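Note that one protein chain is taken out, while the other chains of the complex remain in position.
Going in written order, the chains are labelled A, B and C, and every chain counts its residues from 1.
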Amino acid sequence: MQDFIHWLQAPGLNHFLIISGILFSLGVFAILTRRNAIMVLMGIELVLNAANINFIAFSRYITNTLDGQVIAIFVIILAAAEAAIALAIVLNIFQNFNTVNVDELNQLRD
Amino acid sequence: MNFLGIGTLSWITFLPILGMIAVLLLPKENRNAIRWTALAITFLQLVAAAFIFFNFNRGLAGINTVEGMQFVEKVSWINIKGVPWFGKIYVEYFLGVDGLSVPMVLLTALISFVAVIASWNIEKAFKGYMVMLLLLDTGMMGVFVSLDFFLFYVFWEVMLLPMYFLIGIWGGPRREYAAIKFFLYTLLGSVLMLLAIIALYFSVTIPDPTTGEKIYTFNMLAMMNPANFEPGSLLAGTSTYWRYLAYIALFIGFAIKVPVFPFHTWLPDAHVEAPTAISVILAGVLLKMGTYGLLRIGYPMFPDAANHYSWALAVLAFINIVYGALCAMAQKDFKKLIAYSSVSHMGVVLLGMSAMNTQGMLGAVFQMFNHGTITAMLFLIVGVIYDRAHTRDLDAFGGLAITMPKYTGIMTVAFFAALGLPGLSGFISEAFSFLGAFQTHRYITIASTLGIVLTAAYMLWTLQRVFLGQPNEKWAGLPDINGRELAALVPLAIITLWLGVYPSTMLDIMTTSVNHLVEFVKQGGAAVAMLPK
Amino acid sequence: MSPETIIQLSVVILLLPLLGFTLLIFFNKRLPRQGDWLETGILFLALALSLVVFAVKMVSYRHETFQATFTWVNFGNVPGFGPMKLELGIMVDNLVAIMLVVVNVVSALVHLFSIGYMHGDVRYGRYFAYLGIFTFSMLGIVITNNFWMMYVFWELVGLSSYLLIGHWFEKKSASDAAKKAFVVNRVGDIGMFTGIMILFATFHTFTFSTIFESMQSGNIPLGSEAWLTAAGILIFCGAIGKSAQFPLHVWLPDAMEGPTPVSALIHAATMVAAGVYLIARAFPMMTADALMFIAYIGAITAFISATIAIAQNDIKKVLAYSTVSQLGYMVMGLGVGAYTAGFFHLVTHAMFKAGLFLGSGSVIHAMHHALHHAGDHHTDPQDIRNMGGLRSKMPITFWTFLIYTLAISGIPFTSGFLSKDEILAGTLAFGSLTGHKIIPIIGFFVAGLTAFYMFRLVIVVFFGEHNDHHRIEAVRESPKTMTIPLMVFAALSFFAFYSPNPFGAASGWFFDAIHRPESVVPLAVAAVGIETFEEALHHSHSLAMILSLTVAGLGILIAFTTYYWKKISADAVADKLKPLHTFFLNKWYFDEFYEWMFVGGTKGLARAYAWFDNRIIDGIVNGVGSWTKAITLGTRQNWEEGSIASIFYLGITGVISLYVGWIAGAAMMPFGASLGTMVGYGMLGLAVAGLTFFLFYVGVGGFDNSIVDGLVNATAYLAGFLGLLTRRVQTGKVQTYLAFVILGVMVFFLWFR
Partner (left out) sequence: MVEQTLHSLSQFLPETTLTITFCISILAGLILRNKPKVIPVISFAGILLATVFAVRQMGSSQAVFSGMIVVDPFAVFFKLLVGSTAVIIFLFSIYSQEVQSTLKRLVEYSSLLVAMTLGMFLMAGAVNLLMMVLAIELTSLSSYILAGYTKEAPDSSEASLKYIIYGALSTGLMLYGISILFGLTGATDVYAINRSLAATSVNSVALLIAVLLIIAGFGYKISAVPFHFWTPDVYEGAPITITAFLSVASKAAGFAMLIRFFKISFIDFNLLAAHAGGVWGLLQGFEWNKILAILSVLTMTLGNLVAVWQNNLKRLLAYSSIAHAGYMLMGVVVLNDKGLAAVLVYFMVYLFMNLGAFYVVMLVANKVGSEDIDSYKGLGYRSPFISVAMVVFFISLAGLPPTAGFIGKLFLFAALLDARWVWLAVVGALNSVVSLYYYVRVVRNMFLRDPEGSTEPIRFSFPQMAILLLLLVPTLLFGLFYSPIVELANASVLMFGVR
């Protein structure tokens, strides 16, 4: 226990990686279980941000360059663009189907 | 040798393509123009085949030497310069014939000609039918004259599609099933063959005559020379695992065409459903491609494997002969019976091939030709009766000998030729095959002679059921065979009879090549000097 | 006349009938009288030429053999052998010269006879064409100098026999008989062909002389004496088929469905004798064992068919079995080493047996017309019980028939006496030399039987009272074209044509011309040498003559006692010996035996007690045929399911299947295998057994459909099913897809970790 608290008190690379891992898992969990399209998109944001945390952590602890940070900024922009288009599509879906429930969108199958 | 600067073999191969274009340009309604064009083209092809036959030098062996090949045409086709990690690719338009192929060329021309006559009155989409038939003709002829493996494979596959359509569009009630089965089955064989071809391709190099650079080649003759195999390549050496595997792949590819038990089940379906002329081509020419391929490719390229598996081939031959005959006996459908009889008769070819000696191989090649003519007659005969009675049920007939005497006469020749009666060509090839095979595989051959009795039994039984006995009231008004049908049958009957009495006409063409092949395979493909006349 | 001319003449003789065939088969409808005169004329021309050849050969070249060969197929430079050619050709020796005459005499006279007999037939012209091709093929057999052509013409006579037996193919029985004759002969032929294969494998030639020379120099087939014997016996198999020897004799009686002149020509005088001729040709290569086999086969055949002949009532059937019996005699003669005698009997028998058949043809012809006249279509014109007292109505037929009967019974002054006596002497010599006494015993017994049943025939047909006056009134003697041949054959049945001494053939030209050839097989396996045999023969001659005369006389006496004086009631004897009589009447139940063996209780085990009484339905071919059919079609289509026969069939096939399965499983199991391996092999065995049984159950045809093709289709279905299954994964829900992606990554991770 003591060791654990010690470990917690001195944050290092592993802390970030664990956080990122948890975030990633939560993201995936959200994607797979949420039925609302918007929530699924939120899950995707989580996954992307998990990657961002990794990038920055590695950049800080391993390479000591700014590469990771730069990548993270790119990813954030990318996520924004993606979200914009996704929301537009969801809107269109709502107009066509009157629902944003991804489970009900199964016209195309087999 | 050349006409308009193009060699005989090119002419004979691509004449049908010219005919096809001509037919395409003709209006759909003008059936007469279409059929006469097709007939003229196939007749020209037959003339060209006769030209080859008469100008063929019987003293040259061919098989593995380009000097021994005749009517050779060799043009660079694809020439891709080498890069460091990928040798030069060299494909030639390489045609030539030797004693193995000339009989097949003759057979193809003959059967195509007969097939056109037999197709005279096709109702549905006549133009399309003739186009397909002529395309098929080119494919078949090409297989027998090409000496470049790539070219060979292209021709081999070119046949599939027209055949699919010919069975599928103009066939019987279950035509779709039969057509797709034929297509898939044959393709399965040919992809395995393709893999073997590729493996060979990567194992064989020849030096560029000018630069000395190593070039990969599809030249079949080069693949027969063990010295050309790159050391360390997949198929280098003798009697290796990979060589056996490649041989088996090739064998399956050819075996499906033959067809060898247990790959034969496409055959009854395809033969039965196909229209008469197509059954004639299927049985008359297509089946021969399998055995021809084995002799032209399997044996000289893999002499070690061919020797190693000769007993297995003999066993398969025995199964084919006896099993095919028993299956034939079980049939109630006239055409299916003939189809199974082909399985049995092709078994004789295999048996002769397994002999690995002159008599056997000679018998095998000769049987290929004879089975082509005889089985073509049989299918034509079935076609004649089916056209009139619209049934092929063996038990539905009886006493046709009284209603249709001329028909019965020609049928008797065909039936007795099929059951191997001396004086007709089938006997000689069968006897030679057995004589040869006995020297190599004693007991299997003795067991296979059972097939001779079974064949006689089912043939005569059929003859009795259909032609003998009291005439069936129902068929009293059937007209006898007409002139067109006779025109298709009589040439075949005459050939059967002539070759039965004096087979040397055909055998002389083959002997030199066959002897050379036997010697070549016996020596395990070691370079064999040209044999004297 | 030079040897070349003889050869050329022989070729002309050979080709003349073929010419006739070709002309007639295509043009018979356009020729006057459908061309019978043409074909008959050709045959008489051939006969004249062959007489010339015979005369010249006998007078000028009695001890020479002429051969002419040509290269038929050139195998080129065969690897491991050198240049190889197939030479075919003809030869003329004394055997050939005699046979040419025999064949042409019989053939020409049968042609002549047929003009009357076949008058008004539907396919009159074609009939003569077929006779032509038969004569051609038969002459081919005679004249050839090699096994290849022998086999070729061998099959061709089979074809002509097929065509002629099936001449009246509207009748099912006729077409059945034709088919049976061909197929049964093929069974023998594959034996012969195998023999030829053995010879060719070693000698690479088919020519008799070359093979024998090579063999004499110690080169034996496949290097083993067993193969040599096998080759001999296998070649003899051809003779078993063609000469109707046991156990393939069953086709000949059925072949009587053909026109009677055909029976005379093919199934009495010539074709069936071809087997004997074959043995004579191949004689030098026969080992002692092979000859012993031949002798026993001949003896068994002679005995069995003689006994059957006693009980037959159909005039042609009696003669048919008599023919089989006499052929057995010849074969036996050759087998014991009485080469000349055996061949001599062939010649004499050809004359009187052809006569007997033509005589019976004359009778049947007359009966047929009489019945036709009376409007009677139910009475069988061939049944001897419907005849009787024809002596006065048909004098020429009667007298000639009597002469033939005397000849076949072996009464002095006939040719039959001469030849039979020699054979019997030979068997006696053989018995004393080898200790196989059973052969001469059968020989003499059969001689007695022959005399008995032949006289029974003569008495019943020609003597006694007619049982139907009205019918007999209409019987007329046959026309000249038919009686002239009868008279010629009768003349040829006298001794004078063969030997000046009526009690010894040895002093005649025949025995001077024909000698037993020297054996070429290694001494160790050779039969008794010629000198030793001649010596023994010399000692047994007188005994043979006395014995043969005694048994023949006894036979005739019993026949007269029974059928003429009726001192012994034939019916009473038949009643007393009922089982035996039925046994003979039913031809020793050969057909039934084959049927029982092969069909396995087609008539039912339930009727096991009654099987003695069964009617004759199928023959051996039909028997084998039924089995073959059973194998091809399986139980379901061949027999009603649940019938006794099907149960029997399934029982047998079950045993076979288990055996096959046992071989596949247990026999292949490595010794000391673990339990798991054993179970595995057991399963394999069971699977194989099951599959085999299934094969028998549905037949080969069904097997091909259901298993072989089924496997192909099953593969396709399986692939399709897999596709269908995986298609279901595509649910249309994006989250399922994503789940699969994640799952996929995880599975890959676990796989490659």
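The definition used in the following text is that a contact is a pair of C-beta atoms (placed from the backbone, for glycine too) under 8 Å apart; a residue touches a chain by one contact, two chains touch by 3 or more.
What you are looking at is a predicted structure, and each value in this text was computed from that prediction instead of being measured.
By the touch rule given at the top, the unshown chain touches A, B, C in the complete complex.
Of the listed residues B:Phe56, B:Phe113, B:Tyr201 or B:Phe334, the one in contact with the hidden chain in the full complex is B:Tyr201.
Contact with the undisplayed chain is limited, among B:Val47, B:Val66 or B:Leu161, to B:Leu161. Only one of the listed residues, B:Leu15, B:Leu136, B:Met220 or B:Leu234, touches the absent chain: B:Leu234.
Touch with the chain omitted from the figure is made, among C:Ala496, C:Ile546, C:Leu711 or C:Leu724, by C:Leu724. For chain A, the residues in touch with the chain missing from this view are 17, 20, 24, 27, 31, 37, 40-41, 44, 47-48, 50-52, 54-55, 57-59, 62-63, 67-68, 70-71, 74-75, 78, 81-82, 85-86, 88-90, 92-93, 96-97, 102, 105, 107-110. Summarising the interface, chain B meets the missing chain with residues 77-81, 83-86, 89, 125, 153-154, 157-158, 160-161, 164-165, 168-169, 175-176, 179-180, 183-184, 187-188, 191-192, 194-195, 198-199, 201-202, 234, 245. Contact between chain C and the unshown chain involves residues 719-720, 722-724, 726-727, 730, 732, 734, 736-738, 740-741, 743-745, 748-749, 751-753.
The rule is simple: only the chains that are shown with their structure count from here on.
Between chain A and chain B the centroid-to-centroid distance comes to 66 Å (mean Cα coordinates, whole Å).
Here the spacing of chain A and chain C, counted between their Cα centres, is 95 Å. Here the spacing of chain B and chain C, counted between their Cα centres, is 38 Å. For chain A, no residue reaches two or more other chains under the stated contact definition. Chain A makes touch with chain C in their complex at residues 28, 31-33, 40, 102-103, 105-110.
Put simply, chain C touches chain A in their complex at residues 727-728, 730-735, 738-739, 742. Those residues of chain C lying in contact with chain B across their complex are 72-81, 84, 151-156, 159, 162, 166, 169-170, 172, 175-176, 178-179, 182-183, 186-187, 189-190, 193-194, 196-198, 200-201, 621, 625, 628-629, 631-633, 699-702, 704, 708-709, 711-712, 716.
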